[in-house]
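With one protein chain held back, the other chains of the complex are shown just where they sit.
Moving on, here comes subunit A:
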Amino acid sequence: MSNVLVLIEFSPRGEIAASARGLLAAAATLGSPVAVVVSATPLADDDVARLGELGAAGIYSAVTAAAGTVLLAPAVDALSGAVDAYEPAAVLAANSVDGREAAARLAVRVGGSVLADVVHVHNGNGTVVAQHSVFGGAYTVESVVEGGLPILTIRQGAIEGQAPTVQAELKTVSLGSNAEGVVLIDGFHDDPAGSARPELRSAATVVSGGRGLGSSANFVLVEQLADTLGAAVGASRAAVDAGYVAQTAQVGQTGVSVSPQLYIALGISGAIQHRAGMQTSKTIVAINKDEDAPIFDVADFGIVGDIFTVVPQLIEAVKARSN
């Protein structure tokens, strides 16, 4: 079976990033997954075990003092080393800030092409076929790479399931560090994330708030409904611009694309750019006091009403039923 490389990212706290599960699951449908990992010290046993649990048959562990102080260059060097070592059929990275920059540089360095923001992969007679959800899900497009290595960035949260657990075979290499023309990291600041809530991109339920909330104090209403439903919190760009909530919560054209079982839009008009990030949700609920708000065009259940009246009632009604 051919090898498929997977770039593994770490969370700011040093844990294997949540994207690893979906990436390894996608890789396992194409071949034998090999995790490519960059770290400053040799990979901890726990991480080796965890990657095997998530389906990594091999681990290419690149150790370099530059990890953590030099932005991304070590990851690209590690990937290109692993391409030489494993002659993979494809390389997968998260469609994250780091993942896509690494994928892009690798494509130029090794003569490949990037299939970007992939939501599904399959093996079509030996060819890696990538599926994309384009223009907010209005189109489903399939694409392949001809004449070079397919390098895929996988939309976070899009791949469900987990690859079968295996015993990972560890290969450790030490990476030289090139101090020329690199970007240096001077400091890191954790997002003040409501970490108790599910992650927006993979949550089964998302409750989003818009400009209709009126203030960051009022935005608590969105969080209260989210917590009642065990949901992630999202927002419109207007709510982000107004400072009600962090930019990472933005759903839409230039924010996160979500496709949960249930999406609830509170005080969001439903501009086409917002719909582009949520209209593939399985069930959509909207509460808005403007009867003509375009969000109702995509809503399975719409309430024309005031969120400050309806949402507290809804929280009570849901609590009453779940008792």
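Rule of thumb we're sticking to: contacts are C-beta pairs under 8 Å (C-beta built on N, C-alpha and C of every residue); 3 or more make two chains touch, one makes a residue touch a chain; residues count from 1.
Rule of thumb we're sticking to: contacts and distances are computed from a predicted model.
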Name of the absent chain as recorded in UniProt (options "2-oxoglutarate oxidoreductase subunit KorA", "Electron transfer flavoprotein subunit beta", "Sugar ABC transporter permease" or "Probable glycine dehydrogenase (decarboxylating) subunit 1"): "Electron transfer flavoprotein subunit beta"
Full-complex contact with the absent chain, from A:44, A:220 or A:317: A:317
Residue numbers in subunit A that touch the chain omitted from display: 9, 11-13, 17, 71-72, 95-98, 100-105, 107-109, 111-117, 129, 134-135, 137-149, 153, 181-191, 193, 205, 229, 237, 247-248, 253-254, 261-262, 271-273, 276, 279-280, 283-285, 291, 296, 298-306, 309-311, 313-314, 316-318, 320-322
